[in-house]
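Every protein chain but one is kept in place in this view of the complex.
Chain lettering (A and B) follows the sequence in which the chains are written, and residue indices restart at 1 in each chain.
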Amino acid sequence: MRTRYTSLIVALFVMAFMYLPIVTLIAQSFNASRYGGRWMGFSLKWYEALFRDSAVINATVNTLAIACAATIFSTILGTCAAWALNKYRRSKLQSVHYALVYAPLIVPDVLMGISLLLLFVSMKVQLGMLTVIIAHITFCVSFVTFTVLARLQDFDFNILNAAQDLGAGNFRIFAKILLPLLGPGIAAGAMMAFTLSMDDFVVTFFVGGPGSTTLPVKVYSMMKHGAPAIINALSVVFMALTFTVAIIGQFCTKRKF
Amino acid sequence: MGEFFEFKNIEKYYGATHVVKNVSFGVRCGEIFSLLGPSGCGKTTMLRIAGGFETPESGEVFLDSVNITSLAPNKRKINTVFQNYALFPHMNIWDNIAFGPRTAGLPESEVAKKVECMLDIIRLGGHGSRMPDTISGGQKQRVAIARALINNPKLLLLDEPLAALDLKLRQYMLLELDRIHDEVGTTFIYVTHDQGEAMSLSDRIAVMNGGVIEQIGTPAEIYENPRTKFVASFIGDTNFFDGKISGQIDGETCRISMDELGEFPSYNEHKLSNGAKVTVSIRPEKFRIFGSRAEAEGLNALEAEVIDVVYQGAQTRYWVLANGHRINVLSQHNRCYLDSKQPTWGDKVWIAWHRDDVTTIPFESPR
Partner (left out) sequence: MNGFQTQTGARAAYNGRKLSEYLLTAPSFLWLTLFFAIPSVLVFAIAFRTADPSGGIDAGWTLASVESVLKNAYLGVLWRTVWVSCAVTAICLALGIPVGYWIALQNPKYRYWLLLVVIIPLWTNFLIRIFAWRVLLHPDGFLRQSLVALGIVPDDVFFLNNIGAVIVVTVYTCLPFAILPIYAAAEKFDFSLLEAARDLGASRFCAFRRIFLPGIRRGIFTATLVVLIPALGSYAIPDLVGGVDGEMLGNKIAAKASAYRNLPEAAALAAFLSIIITLPVLLFLLKQKRIIRSVVAARRSAGDSTK
């Protein structure tokens, strides 16, 4: 079929397009040359420089701290929201609630960043770690909610009746049925929140202040003001970090019962 | 009281919808009792009330003469086989079946003995380590039954247990259910919308429609002697005629004038008096087809024209037209179909029936 060949060619082109920059980047991080088209020999000097840079270490600590805080709070908020959306599907309140959870998904980062900045400035809140964490929770909640909601919609609530029918009390139902079955879905939502928080640059850039520099913000300022070769190495380390979290997240969602 | 399990004046609303309207009936110890009705008739609600998953707005539920109306599901000696089995997807078959006794806190050695015994009853011995999503629908069904029976419930509730199975498996599982029932002797309440299942399995059937019980009786009583037009049409095929009592013959027999078809002597079960409007139901197989009036000696008969013939192997279904009425007639092949001349399209025939094979239902104003 000709359309099939056309689509195969486009698909191969797209795959090449997707991986070319990443492969180049990884290769460059081990290249002794700064930008060079030429390979100047394998080197780990950029990695050494990276681990000596205390600002980078500081930014990493900030990133992880913010991601952890955002993950914990957004997972709690999102799980409650998903439960309410699923359980009270037909109520009027939930259709408003649904719109409120859905909307942040389609608002561009720039708008979310500037509107939160305006809120914090008009409420005279000092910009810093706290404002960044609040902002991250805000955009993570929707993603957690929809991840958990998808899981809840597949969940056969009849089995709770079955467990009760077989004599189980509330605690036993929670420990033996709910936790093992819904845990992975909630964990997947949490992983998603963690990656999103680690990944965010634009919102952090708007609502961040002194002392709340995260890795993406650090990468941005390094890109703007020199030191590009270190970024190669930093990128690869960062990539390895996100990959680990993403793979765990993937594992949680793929695991079917 | 006297009944083993009893519903008394149950009322149930979902929001503004009145789903169960003052329903009372009893189930005897050891029987298979079916609740039969179309979807939305309230039968599943009755089952959920029995299981404790719904609380009726008013009315009482008795098990073994004890009022259990407000008892939580996990405190009732009643277990349920859920419609889509509701097996715990993260536990293997063994753990699924063992859930009940483990919850009850039985020692593991005793649990193992009981599970083995149940696995034997459902003929899945050796399959204990399989996960629910790796076994067939029929096997899941049997696991769900074993899981519910292992607690030795006084009453087993089955909610459309065969609905998700294909026809062959359904027929096999009907035999299996009957066998398991014989083996354990537990009282079953069986909810279904499939009249075939209810007829072949049940000791007694309650036909439900619109939140009320239309009729309770043995399968034969319900088929041969439906009390309402709904029961007559829901169970099996039938032909309805509007009629009026036009005279009395003796204490048991009256004359009914049926539409434009004429006046026929009929069994008068309800002792209706002259002028009463009735609906007459005659099952297709109660008709016999003859070439001439003389052959139908002693029977009621109508002249009709054959308009369609559907040969079905064991029987033939005829559609005949008598004075503008399409009538469905079923003729059993007691002799070889090819040996004699059979009525065919366009033939003039006489369809005949015995006066006792008529069911008269007092006219119901449309609801």
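In this section, a residue touches a chain if its C-beta (ideal position, glycine included) is under 8 Å from a C-beta of that chain, and two chains touch if they have at least 3 such contacts.
What you see is a predicted model, and the numbers here were worked out from it, not measured in a lab.
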Contact with the hidden chain, among A:L20, A:L44, A:I57 or A:L179, goes to A:L20
Footprint of the hidden chain on chain A, which residues?
1-4, 6-8, 10-11, 13-15, 17-22, 24-25, 28, 35-38, 76-78, 80-81, 83-84, 87-88, 91, 93-94, 97, 100-101, 103-104, 106-112, 114-119, 121-122, 134-135, 137-138, 141-142, 145, 195, 198-202, 205-206, 215-216, 219-220, 223, 228, 231-232, 235, 238-239, 242-243, 246, 250
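Going forward, only the chains that are shown with their structure count from here on.
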Using mean C-alpha positions as chain centres, tell me how far chain A is from chain B in Å, no decimals.
56
Within their complex, state which residues of chain A touch chain B.
156, 158-159, 161-169, 172, 176-177, 180-181, 257
Would you pull the chain B residues touching chain A in the complex into a rising list?
51-53, 72-74, 78-80, 82-84, 86-90, 99-100, 103-104, 133, 147-148, 151
